[in-house]
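Below is a structure I'd like to ask you about.
All protein chains but one are shown at their positions in the complex.
On to subunit A.
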Amino acid sequence: MAAHRCCFPVWLFILCSFSLFIIAGSQETTVAPEQHASVLDNPQTAAETAEQTAGESGGVEERRWEGTEVRDAAAQKQAEPAVLQPTPQPKDDFQEELVVRPLHSGDIYASFQFRTLWETDFMRGNKVSHYRLFPKSLGQVISKFSVRELHISFTQGYWRTMQWGQPYLPSPPGAELWVWFQDSVTDVDATWKELTNVLSGIFCASLNFIDSTNTVQPSASFKPLGIGNVTDHRFLRYATLPREIVCTENLTPWKKLLPCGSKAGLAVLLKSEKLFHSSFHSQAVHIRPVCQDWQCKTTSWELRQTLNVVFDLHNSGQGKREWSLFKMFSRTLTEACPLASSSKIYIDITDNPEGEQFELSPATSLLSQAMVLGDRRTFSVYDLTQQDTFGSVRSLNLLIRWKSTEGDMLRPLLHAERYVAGYGLQTGEIHTLMYNHHPYRSFPVLLLDSVPWYLRLYIHTLTVTSKGKDNKPSYIHYQPSKDRVRPHLLEMLVQLPPNSVTEVTVQFERALLKWTEYTPDPNHGFYVGSSVISSLVPSTVAMDTNSTRERPLFSSFFPCKEESSYFVRVYTEPLLVNLPTPDFSMPYNVICLTCTVVAVGYGSLYNLLTRSFQIEEPSPGLAKRIANVIRKMRGVPPL
């Protein structure tokens, strides 16, 4: 007993010290990703940076940090009560932002984001008639069609995840539209049809080709990105047009939605001749309700216009690893949009802490960190609202000059591809490959496939294999197609094992179309839209779950619920499938017609001459025959 008593405190002590050790260790691991940031020539702690932004310590240091991202949670909590005070806030607010990410291939990725926030209520029948920054055309669309959320994107080119990493905003080639309607809408399909027609007028696009044959209602994908509790997928519509071309006529109306148009601010860079001379071009409009303050008691409408472009090194860079704003956009910047409350340029310098990869001029002392796509990135910031950003020449022309061609990009953890296998024009097989590059973590992905009706999926041939073994999906939602009415919809929740390739295959048969259903150029083939892969990918750093905190626009699009993982959406390539196509040429048709005439005329005459005709005994009906069999067994005379 005494031994026990004496042992207990010892054990307690050992236990305590051990747990302390563990806590210390865990702290070390969480700090670790920040280490590359501290390599910077003036390392500073988080507390210091918070202090600096709070009280503008002036340009004593060589490099200043933008405080908002690195401010720790305690500082944030202290700041929150200040929001509660009734401060006269502007009703609407406009921000613009350009992020430039130099890619290791020598290409360059530029992402524009323009955000208009408006504290108003389009719903409940109150008429909003006075518009300031928010475009009236879209405001009317929201109130007329009772739209809760609207996401539309036009993309030319395919985003190469393995070369370029994840984009800030993913989008599939062609046009994509998904809309959540208010639950007050009674006839969702009719509203959807009208909405697509109206949007086709606004954006000069062929969105009126969206009809029931390419619209689906995903049951688990495409949850609302804005606030709201209703997730009944009856109010969701999703459609893609993979063939949609994107050109100046789509950019023009898009630019007209901006408060400053293309007259001032970052939008002056949007010259179509340069933007479309690129490897990848994507423009999008996202409308959703967001929280107004940290309590989230009031909502405001957010209009986010984004434009992503990747300039090719050999095409537009003339093979020289050197980029400048002028070279990319054939313009330099002279001012911010006067209506914007913030106007900033971010250059991703995470891989370039000491300037060994590339050189950036003019140099800026302002740095910022942001958690984006599961990683902590460092950015050089140029604030266009400050006059000294433009220097003595009154114009800003950022120059990025590469020094070395080495260096490796962090491989994206999730990536997918898709292709059609098989030969001939009767059957085929769709293969979808999903790669998990994480060395030891598995994570769930939700695959959405919308296949047009003229590819008849043999769903019994659906297989999901990873590492040579059958990988049973934990959720499958399949809606079969109806000819000329609706497409196939296949949704699967699959767990991707660590460091593996998961292959989804399904066979299909190609249907014969009616001859009026062929496009004017049927030999080009028919497009099948991209598969959509939504996933929760484990992140290397703790993600920021506070949705109302002030963050750069590019890192605040997808709301984040938990710290350990981040949401990402990946699109595969669209498929181009050949269907059995008749020869529409004139000689062929003439031959067909003549042969038909000959066959009908000559054949019927031949029949008449060679056949003999006999009268056939009428056979009793089916019911009578079965009854006779039973009567025979009973021994009763047949009918």
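One rule holds for everything that comes next: contacts are C-beta pairs under 8 Å (C-beta built on N, C-alpha and C of every residue); 3 or more make two chains touch, one makes a residue touch a chain; residues count from 1.
By definition in this document, contacts and distances are computed from a predicted model.
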UniProt protein name of the chain not shown, from "GATC amidotransferase", "Glutathione S-transferase theta-1-like", "ATP synthase subunit d, mitochondrial" or "GPI-anchor transamidase": "GPI-anchor transamidase"
Option from A:L138, A:L275 or A:L313 whose C-beta touches the chain left out: A:L275
Candidates A:S184, A:T252, A:T463 or A:N589 - the one touching the absent chain: A:T252
Among A:Q95, A:T120 or A:T161, the residue in touch with the chain that has been omitted: A:T120
Of A:L150, A:A370, A:L384 or A:L446, the residue in touch with the unshown chain: A:L446
Where the missing chain touches subunit A, by residue: 91, 120-121, 124, 126, 128-130, 156, 193-194, 197-198, 200-202, 204, 206, 208-209, 219-220, 223-229, 231, 243, 245-249, 252-253, 271-273, 275-277, 289, 291, 295-299, 444, 446, 474-475, 493, 519-521, 534-536, 547, 558-559, 561, 567, 584, 622-624, 626-627, 630-631, 634, 639
